[in-house]
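Removed from the display is one protein chain of the complex; every other protein chain stays in position.
For chain A:
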Amino acid sequence: MDRAFQRTQILTNHLLQSSPSSPAQIPSLSSNACLNYSPPELSEGYAFDIKEMRQLLDGHHVADRDWLFGVMVQSKLFNPRVRGGKVFVSPDYNQSMEQQREMTWKRIVYLLERGVFKGWLTEKGEEAEMRRFAYFEVLGLFDHSIAIKLGVHYFLWGGAIQFFGTKHHHDKWLRDTENYLIKGCFAMTELGHGSNVRGIETVTTYDSNTGEFVINTSCESAQKYWIGGAANHATHTIVFSQLNINGTNQGVHAFIAQIRDAVGNVCPNIRIADCGHKIGLNGVDNGRIWFDNVRVPRENLLNSVADVSADGKYLSSIKDPDQRFAAFLAPLTAGRVNIAVSAVYQSKVGLAIAIRYALTRRAFSVKPNEPEVLLLDYPSHQRRLVPLLAKTYAMSFAANYLKMLYVKRTPQSNKTIHVFSSSFKAIFTWNNMQILQECREACGGQGLKTENRVGHLKGEHDVQSTFEGDNNILMQQVSKALFAEYVAAQKKNRAFQGLGLEHMNKPCPVIPSQLTSATLRCSQFQMDALCLRERDLLKRFVVDVSQHQAKGESKEHAFIMSYQLAEDLSRAFSDRAIFQKFVEAEATLAAGPLKDVLGMLRSLYALIYIEDVAFFRYGYLSVDNAAAVRREITKVCSELRPHALALVSSFGIPDAFLSPIAFNWIDANSWSSVQH
C-alpha cells in the first residue's frame, strides 16, 4: 500500500508541478554536462623545441616543403573543406574513378605551372635531388595517387631516359618530359612476370633492312600490366623486352615507344585496356598494353649498357649477362628509396591523427561520477601507440641516411645502396601497414570515415609492399648479400667491412644474466643484443645453407629451403641497421630535453625488438629477462606519455593535411555543419 501511495504522490506532484515534500525521497533530474572538446595544446606542454626536432626528422629543405604545402592548401583544386572551423585538404575519394583520375591530372598541371617540377630532370647535383625527394614526400602527404602518377612520369620514365639512355636520348627527351610536353609511363611488369623481370615474355627483334626494332607481345601472359598512366593519358612508354638478335636472346633491354598521339588517340598496333577499379589509388589510371609488332627506330633502344649496330650486331661493354642486367637495373633504386621514405611519412600522418585523437577522446571512468579517462592515459593505449612512434622516429633517421646514401652514390657504393634500399623499403612499408592498422583501430569507428584519413590510407598504400620489388623477395636479396659477405670474409680471411657488419669482427657480445632497468636503457646493451641476434642468425643461416649444399643441392635451392632463417636474419639485420641510425642521430645532439626524449624513444625502439619472438626462439634471453624487458617497455611508454603531443607536432605536418578527428571532432560533426 505504501508503494501505491508513494506513486500516487509522485504523479500528483507531476500534475501540480509542486515541489516535493521531502526532497531526499525524490531525487531531481539533472542533466549531464555535455562533452566539451578541449584541444590538446591547452593541456599538454612542449618540453623541447619542436622546430629543432622537425629539422632532425625531415633532415632537409624544411622551408621548401612548407612552400609546397602552402601552394596546395591555397588552391581549390586540392579540395579544401572546412570542418570544425578548420580547413582540410584531401581528394574527394567519393568521386568516380574517372573523376579522380581527371582531378589528379588537373592538380599536376597546376603544380607544373607553379614551377614545382622545375629542374627535376635537367638540374644535376645532390641539392637538386634532395629537394626533389622533399617535394615528393610533401605531395605524398596530400594523396598517394598524385605521387604515383608523378613518380611514374619523372622517376620511372624520366629516370629510365636518364640512366639507361645516352646523350642523344637526354637531349631529345628530358626537357620535354620535365615540361610535360609528353607524358611517359613505364612498361616493365607483365601479367605473368612482376618480380622476376628477367622472365618477361615481350620479345623484340631487329629489322636491319629498315633499321627498326620490332616489339611484340607474344602471348596473353606477356601483356604489360599495372602500367600507371597508360590507361588514359600517357603518350610514350619505356618497354622492357627480351632482345633477340640473330636468333640469340641477349636478355632484357629497354626501348622507347610511342603509344598515343598528341591528341590522345592510341597509336596503330598498340592495344590498351584499363586495369579497372582498385582498393585504392583510383586517381592513377593503370593500364594494360599489347604491342602488335610495333616498329620503333633503332635509336629508341636505351643504350647505356648495350647497343645494336645499324647492321644488326649486338654490342656490349659488359660481357657477363648477369652483370649487365644488374648494371641495367641499378639506377631504379631511386624508386625504392622514394617508396621507403613515403611509407614513413604515411605512418606519421596515421600517428599524428591517432595520438591527437587519443589526447581528446575519453572512454570509461575508473570510479563512478568521475570524468571518463582520456584514451592515451590508459597504459594499454600507450602500449599500442607509443612504440609505433618510436618505430617511426627510427625509420625517419634511417630514411634520411638512405637518401644521403643514394644522392652520394658511386659505382662502389652500388651494392650497399642495393642492400639498404631493399631492406628499408620492405621494413618501412610493412611497418607502415601495421602502424596504419593500429592507428585505425585506435580511432574506433571514426577511423572508418574516409575523410578521417587514417583508415583510408591503408588501402591507398597497401601496394607498397609488393610493387618496386615484392618485400619478401627484397628481404631474400638482403639475406643473400649477407651470406655472400660472410663467405667472402671467411674465404679471404679478412675482416667484415661495410653494411655495418664491423661488429662481427669483435668478440661475441654477452647478455648479462640480470637485466636491470639501467642496463635495459643503455644503448650499448641494446646494440649488443641486436648485434648478437644478427651475428648468430647469420652463422646459423650459413651453416644451414652449407648443409644443404653438402647434400648436393645447388646454392639457389639451398637458399629456398633455408627461407625461415633467411627471413629471421634479414629482419635482424634491418632492425640493427635502423637502430644504428637512431643512435647516430641521437649522438649529434647536445645534452638537453630533446636528447633525453629521443633517448627514451631509442630505448623503446630497441626494447620492442628485443621483446621479439626471435630472442626467445634462439635462446638469447631467459624467461626472466624477457619479463624484465616487458616491464621496462610499459615504463618507458608511460614516461613518454607527456611528450606525445610534442612528438607528433614535430612531424611538421600542417593541420590541413591531417583530419577532423585530430581536432575539434565534436564540432566537425555538429548539426550546424550538416546544414552548411
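Basically, a contact is a pair of C-beta atoms (placed from the backbone, for glycine too) under 8 Å apart; a residue touches a chain by one contact, two chains touch by 3 or more; residues count from 1.
As a convention for this text, contacts and distances are computed from a predicted model.
Chain not shown in the complex: UniProt lists it as "3-hydroxyisobutyryl-CoA hydrolase", one of "3-hydroxyisobutyryl-CoA hydrolase", "Ubiquitin-like-conjugating enzyme ATG10", "Eukaryotic translation initiation factor 3 subunit C" or "Glutathione S-transferase".
Of A:Leu15, A:Leu42 or A:Val623, it is A:Leu42 that touches the chain left out of the display. Within the full complex, the residue among A:Val73, A:Leu112, A:Ala489 or A:Cys522 touching the omitted chain is A:Val73. Listed by residue number, the positions of chain A touching the unshown chain are 36-39, 41-43, 63-64, 66-67, 69-71, 73-75, 84-86, 113-115, 654-656, 663-664, 667, 672.
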